[in-house]
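Of the protein chains in this complex, all but one are displayed in their positions.
Lettered A and B in written order, each chain numbered from 1.
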Amino acid sequence: MRLRTRLALAFALLALVPLAVMVPFTLTELRTTLSRGLDARMEGATASAQEAVERAAANARRAVEELVESSAMEDLAREARESPARAIRADTAQPLMKSRGLTVLSLFDRKGTTLSSGHLPARRGDPDPALFAVTKEKSPKPVPVKVAVRGDQGLREVPALVTARPVDYGDSRLWVVGGVLLDQGLAAHLSRLTGAEVALLSGDTVVARAGSVTPPTVARVLPLGEAATVRLVFSRAAEREATVGVFRSFLLLAGLGLSFAVLLGLLMSRRITQPVEALTSGARRVGEGAWDVQVQVKATGEVGELVKTFNHMTTELRSTTERLVATERVAAWQEVARRLAHEIKNPLTPIRMSLETLMAVQDARDARFPALFRESAGVILEEVDRLKRIVDEFSRFARLPKPQLEPVDLGELAQSVLSLYASPPEGISIHSEVQPGVVAKADRDQLTQVLVNLVKNAEEAMAKGGGALHVRVRGSEQEAVVEVQDSGPGIPPEHRARIFEPYFTTKEGGTGLGLAIAARILQEHGGKLDVGGEPGQGACFTLSLPRER
Amino acid sequence: MSRALAAALLLAALPAPAAQTPAPPPAATTAPATPALERLAQAVATDVRAMKPEAPVALHLSGATPELRRAFGTLLASRLASAGLAPFVLEMLEAPSPEAAETLAREQGARALVRLSLSVEAGELRARGDAFGTWVNFWSGRTAPRAPSPAAAIAQAVEADAAALALAAVEPPRTPTPAPEEPRPLRLLGAVLARLPSPPAALAAGDLDGDGKDEVAVLTAHAVHVFTAEGSLLAERSLDMLPPGPAPTREPFGALAVLSGPPRLAAWSTRFAHGEVLTLENGALRGVSRIEAVPLGPDARGSFVPGQTAFAPEVRLGTGEQRLAVTSRITTFSAANSRVLLVHPDGSASFFSQPSVAPVPLSGLGAGSALGDLDGDGTPELLTTSPELQPSPDALRVFKTNGSEPTAHEPLWQGSLPSGRALSVVTANLDGDKRREVVVGLTKPDGTGELFLLRQGAP
Partner (left out) sequence: MTLRHALASLLLLGATPSLGAGRIPYGGELRVAHTGPAEPGEPALADSPLEATLLGLLSRPACQLAPDGHASPALARELSRPAPQVVRLTLASPAQATALARAWIRLAGTEAPSPYRALLFPLRGEGRLLSPTGDTLELALGFPWPDMERALCHPALAPPRSVPAALGPFSAVGANTVEARLAWSQGRPYLDRVRLQATDERGLSRLWSNQEAQVALGVLADAGTPSGAALYATYLAWSPRRVPPDFRQAVESALEREDLTRLFVRGPAVPMPNLLPPALLPVSPGARPTPPPTAQAGRKVTLVYDAGNEDQRAVAERLQVRLHDRGYTVALEPLPRAELRARWARGEYELMLHSLLLPPVPGPALAVVLDAAGRKDLLGVELPRIGALPDAAARDTRARERALALAASVPLLPLYAQGLALRAAPEVGGLVFDAQGLPMLDGAWLQPAVTGVPGARR
């Protein structure tokens, strides 16, 4: 994890801690306050519902009493005395009921037969013992009973508050039983009044329901005699919503704080890490060889000192390196000069000896002189050729041209090189394993020269005992690799470090520049040439190039 | 209360088809086959027998004409004789009053006495009176108390027929009296002349077969019937082959006239598009030609108000040059001796003493109105029914037309008609004398029709 991230996280954490401590505490406090308020509201609503029911009962009682006192009722009683069926019809009670704001009204004769029913006109002519039982009540207050009313899905038993009054005319008596249904209307009224969901229950069945509240809820039950109960369901949604709101705003706050902290942290860490990163990249570039890197960053304190020191270090490193390079160049040239001198010195001896021999012979006027002259001139010419070759090679080594890079399919290249060896010498078999599509950026001619050189080396290594030559081309993510393996005698470990030096050779007649040039070409390509393999098992040259992307 | 009454009236006011008989008689018939006198005699005899009188039984008849009395006495006596009651008839001359008859019967040894008064009223032949035992208590001797039994009241009536009416109308032979005399009071007796399967639409009378007596022709909605003076069906012809009319009426309505010249009958029912002229040949009616004008009378032409039971207010007389000028629609047309009567639907009428002079407006006339010389004095009388919509029963009134305004005077005669609506009246000379008889077409409540004959009766 990067320092910058780590710093930002630290800042964020620092911002969150106080919030995390404060939120639960505040929420708990809030909840307590809200539920106390809800309880009070529910108490009030339940009380007002109770009052509303009582008021409805009182209204019903007053309406029934007014109806009994009304002249319409008196007329009805008078006419009913003469001809009950004509005076009181199935639809007589309904207008009386509606005009008085009642929802239950039955007119009974003395024996309890329904003469007309406003809430269930089809009851006419039948006894209705349940409702008629109200006439036996002593109390003038309405009592709760269950009343059958019609519905499109059949009769329903609905609780009602009813009261009974007699109407006498002469010796005939009518009973007026009226009241209000505890029905949808009342439920709706109570619901409006209390703001709660109101359900009127008769036993366990719900006869009316009004209002709706969003969950979660809490219920209160208001019993009305045995016939009915009123259940008030209050919503806790407001409370919950308040809590959630507060929680949300906390979250928002936290989010804001967090992002601010992160931003701040990033800014701060940037200030801190910018010189460090500059130093890091400087160091990397130094590692890559750019020794003249100077970190240009404003920094103070320890970091500033560090930058200054780094810059000093690179300056020092550069001058040191330059000196070292010069020294090495001198040493290299010394070595080269020594080798060159050695190489050149080698033919000089035979030349000198031949010339001395010739001079001696001539001095002696030996007859063998012409023959000897011929022989010695041959040796001298041979040695001069050798010298010329040495000088050519050297000048070629020194004059290696800059590679012309272009994408080269190494597999194809290897195949073309191997095709030169289509008929290898006796005892040597050539195998190639080529992974297709391995492309690298390279100078085709130079790379061909390297490969030819390597294959020729391998062939020469196996010239005596024979063996198998393996050429493999493979590519990895980063680099393209060509391996040339032989099963010759291999390279002894003590030679391995030196085989890429110029003028090191173990072969008869080799200039010692082949592998050095090959290594140099690969170096120019940004690749490298390695040697492996166990002595006695054969040598393996590995040619690596950065892969063309 | 009044509403219930109105409802009752409503139900009573059934128009033509309102009957209990499932199917009407197949064709026009005359009065029932058994003569009215025989039926009455049978009914009275049954009553008398039911009383179980002791024989012999004396019969005393009063009222009506002597001919009617004699005929009835004979028939009743024969009925009682066949029941073994040994009847005998007390002569009118011997016992001029019913009271006298009682004494006479005792004297003649009758054990029971039947006293009857005969009359023809409102189309019915009636016999009313009593029957009682004339037995004298032997032991009490002196007085002649009425025995407690047998005793009974008798009141029988049957529908009169033309034969009974003829008997009732026979005048006693009278000594000739000086000519300028106070006109004899008019008295009409009525009887059923014929029954019709459907209500009459129009009536006409004329001598179609040349026997010197008029025949009565009746137009119903779909047919023409011709009856003899005795009420028997002479001929009938269905009009159904005529094309249906564009504007028929709900009630049967039309015009029927006996044309002058060779006797022909012109008939047009509103059911059909045009009328037809018929002749009576060999007891059958035969169509001669079609007519395009409505035949109101022998020489009067008019036209229908489409769809209504009325004629348009334009009447052409004779060959068509003379027109009667009236302004409102006409429901009845009648002409006699150059006098013309037009009755309008609202009960008013226009009476022309001459076709050329201005009409006298009349009011209170019924649709069944006609002009006809009933008393043979050469001047036609005005006959009219009640102008009310629902008269019950309807009445016929006869007025003189000599004065300026006929209906302002008391009628010469008035009497009630049988049940039914009398919408057409015609006078006819059925017996060849100077006085014309009256034939009334009645629409019966059961949807059938009836011809009712009124003729002069004994004073």
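Note that in this section a residue touches a chain if its C-beta (ideal position, glycine included) is under 8 Å from a C-beta of that chain, and two chains touch if they have at least 3 such contacts.
Keep in mind that what you see is a predicted model, and the values were worked out from it rather than measured.
Interface note: of A:Arg123, A:Arg386 or A:Arg547, the residue touching the hidden chain in the full complex is A:Arg123.
Residue B:Gly307 is the one among B:Gly63, B:Gly307 or B:Pro355 that touches the chain not shown.
On the side of chain B, the interface with the absent chain consists of residues 2-4, 6-7, 9-11, 13-15, 17-23, 244, 246-251, 270, 306-310, 331-332, 343-347, 363-368, 385-391, 394, 407, 410-411, 421-423, 447, using the contact rule stated above. Counting the whole complex, the residues of chain A in touch with the unshown chain are 85, 89-90, 120-126, 148, 150, 152-155.
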